[in-house]
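With one protein chain held back, the other chains of the complex are shown just where they sit.
Letters A, B and C name the chains as they come in the text, with residue numbers starting at 1 for each one.
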Amino acid sequence: MSQAVLKISCPDRKGIVAEVCQTLADCSANILDAQQHREDLDNQFFMYVKFDSSELNCERDILRTRLQSKAELIGFDWELNFSDEQKRLAIMVSKYDHCLYDLLLKNKYGEIDAELTLIMSNHDDLEPTAKHFGIPFYHIPRNKDNREEADQQAVDIFTEQKIDFIAMARYMQILTPILINTYPNKIINVHHGFLPAFKGAKPYHQAYAKGVKLIGATSHYANEELDMGPIIDQETVRVNHSYSAENMVQQGRDIENRVLARAVKAHAADRIIVYKGRTIIFD
Amino acid sequence: MSQAVLKISCPDRKGIVAEVCQTLADCSANILDAQQHREDLDNQFFMYVKFDSSELNCERDILRTRLQSKAELIGFDWELNFSDEQKRLAIMVSKYDHCLYDLLLKNKYGEIDAELTLIMSNHDDLEPTAKHFGIPFYHIPRNKDNREEADQQAVDIFTEQKIDFIAMARYMQILTPILINTYPNKIINVHHGFLPAFKGAKPYHQAYAKGVKLIGATSHYANEELDMGPIIDQETVRVNHSYSAENMVQQGRDIENRVLARAVKAHAADRIIVYKGRTIIFD
Amino acid sequence: MSQAVLKISCPDRKGIVAEVCQTLADCSANILDAQQHREDLDNQFFMYVKFDSSELNCERDILRTRLQSKAELIGFDWELNFSDEQKRLAIMVSKYDHCLYDLLLKNKYGEIDAELTLIMSNHDDLEPTAKHFGIPFYHIPRNKDNREEADQQAVDIFTEQKIDFIAMARYMQILTPILINTYPNKIINVHHGFLPAFKGAKPYHQAYAKGVKLIGATSHYANEELDMGPIIDQETVRVNHSYSAENMVQQGRDIENRVLARAVKAHAADRIIVYKGRTIIFD
Partner (left out) sequence: MSQAVLKISCPDRKGIVAEVCQTLADCSANILDAQQHREDLDNQFFMYVKFDSSELNCERDILRTRLQSKAELIGFDWELNFSDEQKRLAIMVSKYDHCLYDLLLKNKYGEIDAELTLIMSNHDDLEPTAKHFGIPFYHIPRNKDNREEADQQAVDIFTEQKIDFIAMARYMQILTPILINTYPNKIINVHHGFLPAFKGAKPYHQAYAKGVKLIGATSHYANEELDMGPIIDQETVRVNHSYSAENMVQQGRDIENRVLARAVKAHAADRIIVYKGRTIIFD
């Protein structure tokens, strides 16, 4: 069964759902799952529709044209993706490999609705892992002197490989605007702290010093402000006085895996809309 | 702002969402929140629509008539409730009062979209609590010889008081069919075990003997089969070897509160559809 | 059965446990539960021993004298409390009553190993609640001009009533050093944010603006630095884009209850040692 997801965002007014669904019905699309949300403060409307596209009575382009007409009439932004045109995912990684393995396994089990196209690293340590899972591996060394060149090289490869979105699976480097701006709201980072607390380096050591009783991990879109992009998912895990900072690092790996994987799955499945620095996530 | 919730259930086919939303749009209803779900196994479709009903351009009865026409055409079951016609809630309780206090407080804070109409008990211990919160209290003694009479008396009062649904806040009695059948899928019970494990009496003691590492609580609709009605909410809490059965009872109170309160809130807000002994809960 | 808890803290060296336990054994105390912990970074040793004191073969003062001798020999700080000499607890509250009810109920169920002696408030709204539960209520109005006087008045009453520790059950006032310094590490506050993020006012609104996916609550000892005292307990709960700041406030109440109650229970049961701004909590 081929499926598609339509996402819409616009100032709220009456009748949007009816008109959009009528457009879909006219093309013989059967709605499988849908959610609407209205942001009270701004009177902003968001809509997610997943539909069966296997019996469309028209070309996909016709459907797109009709949606565009509606969009101009009603004034909504829209995005339409078909499940048989999978997004292409690149993973960036350094040496810590737990998030990488987790994504590779979830990919293997078919949990991520995307094509895992390549792995890119600033080290070559994880090339055997990429090979073990049969994913192409690119090694782009990166140091403080060649950041721009390295990121440009990455952009070139991503462009050539038609990459749609990127997961930073503990990529221990700060991206330059070259990458950030090429993929706005398409680069997912995992931070090993419960943002906005413990930004920056060594969050577990900050957490230890503060004596917190929960540590957290956060997945978010990378933007030009370090660790401050739109939050996608967060999780915490209980710690106590007996945990050293090293024990916290250990505990943290599991929740880093989970918040990153959930973010990647949600993005792949077109379930995220970014609005005013926050994420609307349909599930 | 007056709001309304429309719930629909039927075998799936194309165009339902469009047609229903068009009916709402024709009456000038603005959709605030909506969710659709399709049960794959049975090809059954479920829809929840919350809309702003303050600017309807027609009488509510006209809207109902139009929905009924659609319902006959498409073949769906439907239910429509307006937020200014609040459901009337009765609480049944025995002597344990933690769930009662929790519901009374959440009601006071306006978290439950219902009118807490009365409290009924087989003991009079909690009359001062009812009084403290200004809720009418009915004492109906109940023993093994007068169950039917007691339940009939309860039904009479509930009928007179136009009760729409009932929360058994640790009501330590087994209801007779007299009550169960009068309020199908409208009586919410909380069981202090992680159903379907540990049915029946003393679930915490069963849990202790088994050496489980999590204990649970379950809210569900009461039906004729003890502790087997459709599950609404469940929660678990971690225990360990140092917990006696009494400690588990203590830990369990908090999660009993929560699963009952969430069930009551969901039912009050018309977010539940029961289908084949399971619950669809829109949130 | 009368029980006692002995807590010890000192630089680590060999033989401490043996010597302390021998002292207890010499007095015919039977150890029921014990935990030791060594802080690696500082080589600091902590010990918690709960023992059956009902068959002591000597006066409690003799035991205290012997422990003091050991303490001088080994160089440890110690604290010994008997369960039949319950700590006296005062609750400070303003108008929000959810934490107050939760503590009152847990006290009624015998979950807090302390004597709930009095409730003090800067408003009189909750006097009926205090009365309903049979707890003396003190009303001390407080405004920006009389903070010192009000806090001095509180200290006077607490002193007279032999109060050992204080729970601020959403007491919406900033304490002056008069109170803080009289009860160092004996005043427990609950903050409706996941500290150290979202300090200060309106943490839920801060959380909403940031778009976090978890909100938190924190119980901590109050010290002279606002919201920065030693953290005792924390909990988070999942939220999403559909939660307004007001919905977060509602969700937050439950976790505020829980982190405060757990802190009060741990303090009452002598399970907390404060060390370098962090808490060691034996459980």
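Here is the rule we go by: a residue touches a chain if its C-beta (ideal position, glycine included) is under 8 Å from a C-beta of that chain, and two chains touch if they have at least 3 such contacts.
Since the structure is predicted, the reported quantities are computational estimates derived from the model, not experimental observations.
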For this session: Mind listing the subunit A residues that contact the chain we can't see here?
Result: 33, 97-98, 101, 105, 109, 111, 128-129, 132, 242, 250, 253-254, 258, 283
Problem set entry | Residues belonging to subunit B that touch the chain removed from view | 37, 39-41, 194-198, 210-214, 216, 230-236, 240-242, 244, 277-281
Exercise. For subunit C, which residues reach the chain that was dropped from this view?
Worked result: 12-19, 21-22, 24-25, 28-38
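In this section, only the chains that are shown with their structure count from here on.
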For this session: Please find which chain has its CA centre nearest to the centre of all protein CA atoms in view.
Result: B
Problem set entry | Remotest chain, subunit C as reference, centres from CA atoms | A
Exercise. What parts of subunit A, by residue number, touch at least two of the other chains?
Worked result: 37
